[in-house]
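Excluded from the complex is one protein chain; the other protein chains are retained at their positions.
So that you can tell them apart, the chains are marked A and B in the order they are listed, and the count of residues begins at 1 in each.
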Amino acid sequence: MKNLGREEPQEVQPDRRWIDLLLATGVLASIASFLYPALRYIIPPAVSESTSRSVVATRVGELKNNTSKVFKFGSEPAILIRTADGQYKAFSAVCTHLSCTVQYRGDTRQIWCPCHNGIYDLNGRNVSGPPPRPLTAYEAHVQGEDIVVTRSA
Amino acid sequence: MIPLVAWTICAPVPVRAQDSCVTCHAALEGSLAEPAKLYDGDVHHSAGLGCADCHGGNPKDESMNAMSPAQGFRGAPKKTQIPEFCARCHSNAAFMRRFNPKLRTDQLSEYLTSVHGKRLKQGDTKVAACVDCHSVHNILTVSDPRAAVYPLNVANTCARCHADAGHMKGYNIPANQFALYSESVHAKALAGGDTSAPTCTTCHGNHGATPPGVTSVPNVCGTCHAFNQQLFEKSPHQAAFTKMGLPGCVQCHSNHEIVKPADDWVGVGEGTTCVRCHAKGDPGYAAAQQMAGDIASLKTDYERAEEVLGTAERSGMEVSSAKMELTDANGQLIKARVNVHSFNPAEVRKLTDEGKKISRQAYLSGVGALKERDYRRKGLGVALVFIILAISGLCLKIRQIDSRTGG
Partner (left out) sequence: MAGLHRRVLDWLDERFGAGSIEEFLRHKTVPVNRHTIWFYFGGMTLFLFVIQVLTGILLLLYYRPTANDAFESVQYLVTQVKFGWLIRSVHSWSANLMIFTAFIHMFSVYFLKAYRKPRELTWISGMLLFFIVLGFGFSGYLLPWNTLAFFATKVGTDMARFAPFIGEWVLVFLRGGPEVTGATLTRFFGFHVAVLPGLATLLLAVHLLLVQRLGMSVPPDVERAIAEGRGKPRWMPFFPNFLLRDIIGWYAALGVLGALAAIFPWELGTKADPFGSAPAGIRPEWYFLFMFETLKLLPGKMLFIDGELAGLMLFGLAGALWVAVPFLDYKAGFSRVTRFFTGLGVFAIGYILAMSALALRG
C-alpha cells in the first residue's frame, strides 16, 4: 500500500477537503432533488378523485324540478335532469349528430340540441331531427346528501 | 275417387276456397299466367282477397262463363280507368277499416290533384297510375324492403320514367333529376340506411305528386331544416326573393343536386355563392364579407387551440379537460354556420365571438400544459446538474482513494 497521503499530510489535506465538499454537496443536492418530488407526491391533491365511473353531480335539493345541470363526466359532458315529478335522470350530453352539447327544455320537457334542432325524449331516444342514435343513458342515485351519476354496467 | 284426383291436380295451392281463376290461368301461357304465379306474394292475397274481389266474376264457376258480365266480371281495366278501379276499395273508408284502419283513403283525391292525375284525365297514358309504382298482382306494403315504393327504392321507381329521356320527350321538363339527386347528401343518407332522409316523394308528395310551388320551397325544406327556414324567413332574402319570383333555398343549394355545403360558399371571393348576385358596394356584399371573415377566424382560433393541445398531449401532458371544453367551440362554429341563413352578420358574430372565447381559453390551457412540460424539463436539468456534481465528486474521490490504496 502506497503511503503518499501520510508522508505529506499538509499538502493533501486541503485537496481532500475540497473533494469531500464537492462530493457531499453533489450527493446531498441530488438526494434532495429526489426526495422533494417524492414528498410532494405523498401529499394528496386538493381535487378528490372522481373516477370516470361515478361522479357526484350535485347535492340533494340543489336542482329544482323540471330543471337540469350539465357536468363533466370522465372526459365528456353529461346532463342530469330532475323531471317535473322529481325523478332524476342522467345522460351523456354529447349529441349523437355532430357532438354539440345538448340541453333540457322545461317547456317541451324534452332534451334538445340547439345546433340543428335535434330532439330526444326523457328516455334519451332520438325522436326528431338529425340525431341518428339515442343518448347514452347513465344511472342517477341518491347517496346520502349527494346525487351520484354512474355509468350503467 | 276422380273428383279427389281432380281436386289435387287442379288445386295445387291450398286456397281457402276453390278459385277457378287461379286454377285455369295457372295452366295458361305467358302474360295470362303471370297474375296467377305472382299473386301468392301479394298483400291482398294475405288479406284473403282473391282475383274476383277486384276483377269480379265467379271463382266457383269452372267454365268460361265465370268471366261473364252477368256474373259481375269487370275484366282488366284500361290505363285511364286504373285509379278508379283501385279506389273502389281504397277510397272506401268503411271497407278499408276491415283490413287496416290506419291506411289513408284519400289517395285518389290526392292523385287527381297531381300532374300525373290531371294528365291521365286528359287521356295521356304515358303518365304514372297506381300500378306503375305499386306494381300489380304482387303488390307489397310500403314497409317491405322489396317494394318499389319502399323509401330506399322510391327514387329508382320514379326514375323509371323520369330518367328516360325518350319517355319524357314532349313534357318540357328535364330528365336529369335522378342523376342529380343521386349525387346529393340526401341520396347518400338514404343509401346509408337512414330511411328518414328525403326521397322524391318527400318533397313532391306521393299520390299528389307535383313540384312545390315557388313560394313554398322553403316550407318544404323547412319540414326538416326548421332552423334554416325560420332564419331565412326573417332574413332580407325572403322578401327579395319573393319579389323576384325566385324560390328560397334552391338559389344557393339547388333542388335535386343538394351537396354538402362548405364554408367557402359564403364570402366575396371568386367562386363563392354570394357574389353570384352581390357586388362590391351593396350591403349584402359587406354582410357576406363579415360573416365569412368571422367564421374563418373562429376556425383559425379553433384549429390553433386544437394544435397546441395536440402538441401538449403528444408531449405526455394530460389535457382531456381542455379538449372537452374546446368541443363547445366547435358547437358554436356549427351554430354559426346555421345562423348564416339569417344573413345578419351581427347574429353570426355573437356566436363566433363566443366560440373564439372558448377557443382562446383552451389555447391558454394548452400553452399552460406546455409550460408545465418545460418546467418539468427545467427541473430535470436541475436534477441532472446535481447528479453530474455528485458523479464528478465521486470520480475525484475514487481517484483519491485509489491513489491512497495503490489500487
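As a working rule, a residue touches a chain if its C-beta (ideal position, glycine included) is under 8 Å from a C-beta of that chain, and two chains touch if they have at least 3 such contacts.
Since the model is a prediction, treat every value here as computed from it, not as a measurement.
Undergrad: Can you list, in ascending order, the chain B residues touching the missing chain?
TA: With respect to the unshown chain, the touching residues of chain B are 315-316, 318, 320, 376-377, 379-380, 383-384, 387-388, 390-391, 394-395, 397-398, 401-402, 405, 407.
Undergrad: Spell out, residue by residue, where the missing chain touches chain A.
TA: So the residues of chain A touching the unseen chain are 30, 34, 37-38, 40-45, 47, 49, 51-53, 74.
Keep this in mind: only the chains that are shown with their structure count from here on.
Undergrad: With centres defined as the mean C-alpha position, give me the chain A-chain B separation in Å.
TA: Roughly 40 Å separates the two chain centres.
Undergrad: What residues on chain A touch chain B, complex-wise?
TA: Touching chain B from chain A are residues 1-2, 4-5, 15-16, 19-20, 22-27, 29-30, 32-34, 72, 75-77, 94, 98-101, 114-117, 129, 132.
Undergrad: Can you list the residues on chain B that touch chain A in the complex?
TA: 194, 224, 226-227, 320-321, 323-324, 327-328, 330-331, 334-335, 338, 382-383, 386-394, 396-397, 400, 403-406
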